[in-house]
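In what follows, a structure is listed as structure tokens, so that the remarks can point back to it.
Note that one protein chain of the assembly has been removed; the remaining protein chains are unaltered in position.
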Amino acid sequence: MPSFSHFFQILMETKGVFFKAMLLTLELTVVSILLGIIIGLVFALLKISNIKILELISDIYVYLVRGTPLIVQIFILYFGISGIFLLPDFWAASLALALHNGAYISEILRGAIQSVDNGQFEAGRSLGMTKTLTLRRIILPQAFRRALPPLGNQFIISLKDSSLAAFISMNELFNVATTLGSNNFDEMTYLLIVAVYYLLLVALMTFVVNRTELKLAVSDR
Amino acid sequence: MLLSKKFLLVLSTIVACMLSGCGEKQKLEDGSELINKNQFVFATSGEFKPFSYINDDLTMSGFDIEVGEAIAKEMGLEPVQKRIKFKGIVEGVKTGRADAAVASHTINPQRSKHVSFSTPYYYSGPKIFTRPDSKIRTVEDLEGKEVAVAKGSTYADTASKYTDNIKTYDSDITALKALSSGRHDAVITDFVTGKTAEKEGFKIKGQQLINRSEQAIVLPQDNPKLVKRVNESLEQLRENGTLTQISIKYFGEDITKKSE
Partner (left out) sequence: MIKISQLNKSFGDLHVLKNIDMTVYESDVVCLIGSSGSGKSTLLRCLNFLERKDNGNIIIEGNEVNPRTDDLNKIREKVGMVFQNFNLFPHKTVLENIIEAPVMVKGVDKEKAIIKAKQLLKKVGLEDKSDVYPSKLSGGQKQRVAIARALAMEPDIMLFDEPTSALDPELVGEVLTTMKDLAEEGMTMVVVTHEMGFAKEVADWIVYMHDGRIIERGTPEQFFNHPKEERTREFLTATMLK
């Protein structure tokens, strides 16, 4: 175990390198969450569409993505399909992460949408609003509010999942930690340092999610 | 109350045993230390064909493996392969996860600060590899280009002398594979490794041989007697031609002797 002074010294020395890596980690996470929400919403809507074939498509997608490890999915998009199509590393990683998140988010959103009282839907329809309009203006806003806590959780999971991008040579936090660690024959110190950066990011994210929850809860008590 | 106290005691004893069990080596009469008295546990990556690679039955083969096994036999010990990712081998030997490493490590001053090296068991050198259509020829052409290397290798240091744009993978083979499939501009790795990959169909071409290097066995610094034993065994293997034999088997030439 490194001494605290050694740990602190290296922490200060490597500020620049890790900060850059942290930005990349954040970039990967944010892009994959935003895309993931879009993908998740699409598949959630398919699932509640009441059209059998669409529901089946959604089920297959969720099963495939939840049923295989994320690292396998990343490798497929980076190495595997490179015979057909060369995806730049950032997009291979974020796409894999987005698709992966999307499956879990679709379940979160589906649950949230279905938890909105059916009376809300009926009220919208009784006023002459189409299904789409009711969904968009009445149901989804309420569903998103309810989905925030589990979405926030998924956000954090996605942040940690971004570390797998290290295996396709992206210089995000985990890769930088292991590279510097092996260069200096001091893996432990650098792993501890990177843990600190992850904790920082998680704290930041938790704060943002909580603030958003509070702001949106203005309409409820 | 009693039950939980007892449980804690048992638990802490187990944990203490587990913790102490790590890193405790057995001392032999000649003063050298090994993890197990009758075994020579040597580490290698399994990701550096033809020096080390993994078979379908998950055992490892390759030049490094055979050298490791020959040395063990020469010392009268049972050879035990241990697979460690290349980037973690030096530290692995340092902390006692293996007795030594036969993993094509280039002797260099940085590493020498942390571990000891045997006498060189082969001579080679880093080479630039590119895709066949590339215009890169020498290290000067690497400026500003994207170079992929294996983590923890001397190639990473070499690359950083000529470009800032470095991508790291855990294995050289993965780096070469990525290069072959169209990613990155160049890979720096051992010229033998690259040559082998090319022969196996990777779409790559060798360019400048950057310099010559000496590869040796990695040993712990606090175990000079073991270093002595290993060097003696190596010398034996050189004299009786075993080392040359292994080299010719894998490369068709003798890379274990310094070239003129």
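To keep things simple, chains are lettered A and B as they appear, and every chain counts its residues starting from 1.
We adopt the following convention: a contact is a pair of C-beta atoms (placed from the backbone, for glycine too) under 8 Å apart; a residue touches a chain by one contact, two chains touch by 3 or more.
On a predicted model such as this, the values are computed, not experimentally measured, just so you know.
Undergrad: Could you run through the displayed chains and say which ones the absent chain touches?
TA: Checking the complete complex, the chain left out touches A.
Undergrad: Looking at A:72, A:86 or A:127, which makes contact with the chain not pictured?
TA: Hidden-chain contact among the options goes to A:127.
Undergrad: Just one of A:138, A:151 or A:180 touches the chain that is missing; which is it?
TA: The single option touching the absent chain is A:138.
Undergrad: In the full complex, which bits of chain A touch the chain not displayed? Write them out.
TA: 117, 119-120, 122-130, 133, 137-138, 141-142, 145, 218-221
Heads up, the rule we're going with is that only the chains that are shown with their structure count from here on.
Undergrad: Averaging over Cα atoms per chain, report the distance between chain A and chain B in Å.
TA: The computed centroid separation for chain A versus chain B comes out at 37 Å.
Undergrad: Given the complex with chain B, which residues does chain A contribute to the contact?
TA: Residue list for chain A touching chain B: 79, 82-83, 86, 89, 167, 169, 171, 175, 178-179, 181-183, 185-187.
Undergrad: Across the complex, what residues on chain B touch chain A?
TA: Going through chain B, the ones touching chain A are 87-88, 90-91, 94, 111, 113-114, 148, 151-152, 156-157, 167-170, 175, 177-178, 181-183.
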